[in-house]
Each structure stands twice: as C-alpha cells, then as structure tokens.
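Only one structure is covered here, and it is reproduced in the block below.
Missing here is one protein chain; the remaining ones are kept as they sit in the complex.
By letter and in written order, the chains are A, B and C; residue numbering begins at 1 in each of them.
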C-alpha cells in the first residue's frame, strides 16, 4: 500500500484526493492546506484522512511514501524539493516549475535519490490523446505536417502567470506526447488588455526539424469556449474537439497527392486532392486522473520512469519560458537549446 | 450607361459579368480571355457581348468606360496600368498587385488622370462585414482588443503565391475595413509542405498602437473548412462564422469588469466576468458583388473615391509583403512604415 | 426549520439530499433506503443524517415535517399516501403515480389535511423553461401555434414503464407549464423492439382548442442524444436545445404575414415570410432543484400551493394514461376529459 500526502485542496486537490482514494494499492493518508475551511471539506467527505495546515507534517511522516502537490506554481519548486529531500516520490501539478533551472534541479534531486518525479500533465492520460499518439506512432497519419491548437474562453484571468503558462501548458503537454519530435525554437506574440496584468491573449509558433510546425492560440477573453486541435499528416488528418460530448476525435482520410508527372508545367508540382471517409474511433470513458494515478503508483512500485516525468515537465517549462521571452520581443525567434542551463 | 470591359473569364470573371449585366446603368460590352473555350461560354450565355482573345481591344475601344480585371495577380499591374493609361476606370481583383511599389504606381496614375481605381475586396460589401463595421464605429463593442481570424480548408494550392496572398488577403481586407486603426508591424510564421512550392500554412500577428492586436491563420491543407472571426471588445464581442447558413454574426454581451476597489490585494486588479444575452442581427441577402458593382458605377458617375480604393488595396499589399518577409525570418517583426517607398 | 425525510437514495435521491442540505430553513433529518450499501454512501457524505432501511421510521417521526419520495413510480402512491396520512408534506418524483385515479386520491388526501403536495417536475424550475413561459405569458411569441419536442438517446430502457412514462413526462410537464391552455385529446403511436418489454419509441400528438397542437417524440434507442423543443408563435418562434452548453434558448423573430389584399387570387391568402434578428437571452445558472426546493419550503411555510402541485401532476398522468391507451390502438384519438374519474 502506497501512502500519499496531498498538499493543497483548492481547485485540483479534491480531484487528486478522490482519485487516489479509489485506486487499489494507494491510500490518502494526509491532506494539508493552510486554509482550515478547505480542510473542513476534506473532513466531511473523508473522515479518516489526517489533516494539517503545515505541509511539513507530511514531509516528516515516515509512513508517507509519496506527495502530490496541487498548489500555485510559484510554490512547486520548494515543496517538491522538500518532498524529494524527505525521500518522498512526487507528483507535481503543471506547469512543473516557474523556470527550467528549477525543473532541472528537481530532476537531479529525484535521480540522485532514485525517486519517482512525475508531472501532472493530465491530458496525456485521456483516451483521446492516447489515441492520437497511437495514430501518429503507427504512421496512420503518415508524416506529420502540423499541429494547430486553439484553447480560448472567457476567464479565469490569472495574476501571477500569463495565459501561456495557464492554458498553453495543456496544449504543449499534449503536443509533446503526440508528436514524434521536439521543437527547436519558438516565436510568440501576445498582449495584455488589463493594465498591470500578464498577457491574456497569446499565439505561439513552434518550429521543428523538417517540415513540421505547431501553433497554439490561447485567450482568456473570448466570447465562446473553443478547445480544438488539428493535426495534419501526409496520409490522414485529425480534428480533436474536446467540447464534443461524444466523437471528440475525428480522423479524416483526406490529403493531397503529389504527381511526379509534370506534364502541365516543368515548374509546377501537380497537386491532387484526396477525400475519403471520416472515422470517429470510440474512446473509453475512464477518468484520465485515475489512469494517471494508477500509472504513478505503478512507477513507484516498479521503479520505472513515468510517461510525464521530470524531463517532460522540463521540456514544457522551457517552451513556456522561451515563448514568454519571444512574446516580449514581438515574435522574435527564441531557440530552445540556447536556453539550456548547465546541470 | 457605363460600358464595361471584363478581362479574364476564369474563376471570378463569370461573377463580374453576371452582376454587371444585371446592374442598372451598366452594360458589359466586351469580355476578353485568351482561352477561346471560355469565350464560348460567354457567347452561350450572353450572345450580345463582344468577345476577344486580345485584351487590347478593350483598351482601344473608345466606347468602353471602365475595365474589370479578373486575371492572375502577376498580370494585375500591367493590365490596370494599360487600362488607366487608356483613360478607363479600373476595378481590379485582390490582391491589387504583387508589390506595394506597383500599387503606388497605379494610385498615382489614377489620381493623375482623375479615374476611379477600385480593388475588388468583395467581403467588404457583404452585409455581415458592414454590420461588424457598424458595431465598431458606433462603439457598440467598446474599445477593440483583438481581431482573430481563421480561414482554412483543403486546397486549392496556388503555385505563384503563398497562402497569405491567396487566403489572408480576405481577412486583411475585412480587418482593414472593420478596425478603427491601421497596424504598424507584422510577425508571421509559415511553412511549405510541398517541395519547391510556396507556403501552404501561415500565421500572422498584426500589431496596432494601443492594446489592439490581430491574428490570421490560413491553411490550404486542413481536414475541415473553417471561416471564423472573433472580435473582442471591452463592451461586447463578436463571432462571425461565414459557413453558417443563417446567423453568421453573433454579438455576445460578454466581457470583463475591472474593479478599482482593490480590497483583496494592492497588487492585483479585481477582474469580474460579465455574461449577458447573445444577439444575431438579421443580415440582408443581397449579393456582395452586386452592391460592390453598384458602388463602382456610382463612384464613376459622381467622381467619388470608392470604399476599397487604391489606398485600401495598397495597405493590404503592404501587409502581405511584410508578412511574407517576416515569414522568411521565422516571425521576426517587420514594420509596415519602413516599407514605404517614396511616391 | 423544516425537517425533511428522504425516501430512496438511488438515482435521484442524492440530488434531493444534497440540495435540501444546502437550502436555508431546511434540514435533511432522515434518509431511508432498503439497500444498506446506499445508506453507507449517505453516512460517508452526511454523517449527521439518520439512516433507516424502513421508511415507516420517517412517517412515525413527529419531528419530520415533510417527505421527499424518490422511489420507483409504482411505489409513489402508497408512500405518498402514508406520508400524507402521517401529516407530512410531500414532494414526490414524477410521474406522480401510475394512474390518474391514484393521483386524484392523493390530491384529496392532501387537501383534506391541508398539506402541501408537490410533484418534482424539475424542468419547470430551470431558467430556460421559466423564460419560455415568460415569453408565452407576455405574448412575445404572439398566438401559440405548436409545441414540438424531441427527447431521444441510447438507453436507459425501463422494464416497468414505457418510454412515454420515462421520457415524455419531462416534455409534458414543460409543455403544461409553458402553454396557455390544456390539451383535450391525444393520439399516440409507438413500438417495442425488445420482446416482452414496454414500448421504447413513441410519438404523441396533443390536440388543444383553437389552432394549437403539440407533438412529442421519445426514443430509448437512438444513435445520438437530442433534447430539442420548437415553439411556433404568430410573432416569434423558439428553439430550446438543452444540450447546448450556453445559448440553450434562441428566440427567432420569424414568421409569416397574411395579406388581406388578395390581388393575385380571390381564392388564396397571400403569405409573406418575415425574418428578423435572433436573440439568445442569458439564463441564470442556479440549479433547478435548488429553486424547486426553496419553493417547496416556502409553500410549506406560507401554506400556498406549489407551481407543480398535485393537479399539475394529475394532468401529466392523465396524458400519459391516454397516450398509452392510444398507442395500443395505433393512434386512435383518446379524449382526456372522458378519462375523468369521479373524485
């Protein structure tokens, strides 16, 4: 039995506690939050869980094996480091940290101590995203040409991070899992419409080796909610609409055909358009966080590295940093490898 | 009666001929196209129209008052210049020319000869776009925060111009008409997925003075067709979906409210979210090209300048040039006023 | 403080307990269910609530003022009657009873004892339905011409009642609240596709005095979920799509105009088509069951009759009976007043 301590019972913490409470082989032993009224809610629903306003009680409890951290991003580094230093496995909310330097520091600490460090990129564990990765890995889509994602709605404006750190982090973690390679540079633009506040609208272009590119559009100030991703491949193309109650994923047998026979012109490629069936694979309904929790427990037990490990978290943080930097320079390209900090 | 010569009877020419044939006060006297099979189609439908494979017959006909040019963009400058020099008023397809230098040369020529020079930014004459402009001009939306447009589908790949010149020209002409100010710089990214061919996917960010920005996403290689524009304002926001058979335009009484009372924190602006009714104004069904044709004839008769005059055409060409330049440099900002060429 | 006993903690009971727990002036004192595992769930979430497997404990508790009954429909009559006879106010799930005779008996009992008898027609308390009623009552729609509702999905097949009693009961309760008059007869058709089981697909036409009609289509065996109601009026028309996350209600300024000037023909009415704006009023998000719960408590305190009182419940049961009867006779008209049973 893996005993878990959960730090933070605000927006996401209740989901962690609920799922870990129902996962075989895991128990939520303690929940900490500095707001007593939130702990009262834990008490009402889970009378057997220990409560504390001081998260250090979790670190010092020798019976706790793992810590799940669901607090504001600015606190992730200190809490995760303390947990690792106390010998606990760690599951930390996304974004992993506020800087790639911090992320690397955590990766080192976990490696040194042989502990599992996992980042809660929840979308990676949804059946839609896993199906998309399957379709890419099995070359069903052919060569991947582009990844285009839109995540816009009205609210919730954050005060401490810009919209990229809040919303694009989802798209980047999905992209990072689904695409076959890593971007080498980013160009981003964005703007704040509230004086003194971080950017509430942003556009990111990500460049990859070869002829693959990605783009993410995020916006806290949109009249309608949109959660839509297009993936273009040489053989097939995907539309992933997360707001569809069913048929979230549509696979189109569409594309272009290039004809080497250049009768019409020696200068021009003959391009044909191919339109076939559309197919919406059935997706399992299991809650992503349950699958993720089971994976965390399994990694702890077997000593394996999770799919969304510290490296995956670091890659996302690096893109977020670079995008923020590019945005300040109105789209100026920022290369991702230049940002590497010596480990 | 204004006699019109139409050059080019390919994709768009038939629409020009049909509309000018039905507009009171105008007559299509001659159509030229270098493909006889296309002229045969004119003959079948409009037996009274003169036909020629040599467009110079139009320029030399003293009874022709105005010329409508619907040929590939690379030929616009030469044809329009010849027409103006022959003393004809000119309506030219968009994009106006392949360079801002050419566009300025045409503007000069028209001004010198006191002729009407109009660019066929058809969307500007649709009831949806005119309604959007009304809502902006009357401050119904409040201050404008952003303009975001997506225009993607499968095909038709062009060989001589990239996707920006082919598709974004529509969005930029709408934007130029609807927004209260002009952009000062552009950052663009894009890619070609067919070796040796121009970019088939592109993203443009446009920067304006103040806190207004615009973004356009265009793509010839998308599995689905999307024609959707969001306009965010401080009071209201718009969704314009041109594929909706009815209710193309939806006006949302949504937004944020900023609270000066900073009780919770002296560092943070209190942001509230406001959600009210949605309203889809009824839009007239008159074909845009008919309204545009009537406007062209009226401008000729009254000697006034059209809404989509040479200057409007030039502004769009300037943005297209700058975007193409920025795209080569992976998003590097290109300022629009630096591109000005001495007149 | 009104003390409430809830009977039945299956599908709907938890919603009743949750809402009454949060309503000021009400307390859930006891929950009964004959399945101990369901009572264990109550215990985990609401440690202070008394539990019993014998609902008679609720009837005999002098401190309980009101009883909410969320059990299968076949048990409604006995439980409600016992509760009323024990002097308790009653809120009973829909359909109220399995026969109009039973419904009338409960109405009599409640009247005799001066107790509140309310039927849980939850939809009546949603903001969308209340807005529809407003639009009808204020004559915004003009004269009402028709009410057309579709409620189809895959599952859940019931074994004890046909699809009309399970699904159409929702539409009928909405219709009953929104329309200005009562139907006088029903014609229904339907079929079972599972041997020995009740009808899983059905169509009901309801006739009203004047030129108003209603139709309800219900189906447990549909590939997609549809929840859509059209209301046609002489001035305006409504589309109510309950699956829309926002803009559930759309009001169309559309209709026909009749022209008395019969120039074209002395035999024909000249009909014109009028198309104006569409408007989607903002709807409050308060949970319907909370509003309904507050109304129940208020009716108990003030001794007033609820909107969805026993009479409303009886009207629906009468239509359900008549529809089932008509369905057996493949659409033969069944008049509703003929079914009246002497009180």
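To be clear about the criterion, a contact is a pair of C-beta atoms (placed from the backbone, for glycine too) under 8 Å apart; a residue touches a chain by one contact, two chains touch by 3 or more.
Just so we're clear, the structure is a prediction, and the values are computed from it rather than from any experiment.
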- Task: Would you mind listing the shown chains in contact with the chain that isn't displayed?
- Result: A, B, C
- Selected residue (touches chain absent from view) among C:78, C:197 or C:309: C:197
- Task: From the listed residues C:237, C:280, C:294 or C:336, report the one that touches the chain absent from this view.
- Result: C:237
- Of A:253, A:287, A:309 or A:335, which sits in contact with the chain we cannot see? A:253
- Note on the structure: Residues of subunit C touching the missing chain are 145-146, 148, 150, 152, 154-155, 157, 159, 185, 187, 189-197, 201, 203, 205, 207, 211, 213, 215, 217, 219, 221-224, 230, 232, 234, 237-239, 250, 252, 254-256, 258, 265, 267-269, 271, 273, 275, 326, 329-333
- Query: For subunit A, which residues reach the chain that was dropped from this view?
  - Reply: 246-247, 253, 275-282
- Query: Which subunit B residues touch the hidden chain?
  - Reply: 44-45, 47, 225, 243, 245
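The rule is simple: only the chains that are shown with their structure count from here on.
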- Query: By mean C-alpha coordinates, which chain is most distant from subunit B?
  - Reply: C
- Task: Pick same or different for copies subunit A and subunit C, depending on whether their interface residues overlap by over half.
- Result: same
- Averaging only over C-alpha atoms, locate the centres of subunit B and subunit C and give their separation in whole Å. 53
- Express in whole angstrom the distance between the two chain centres, defined as the mean CA positions of subunit A and subunit B. 39
- Task: For subunit A, write out the residues touching at least two other chains, lowest number first.
- Result: none
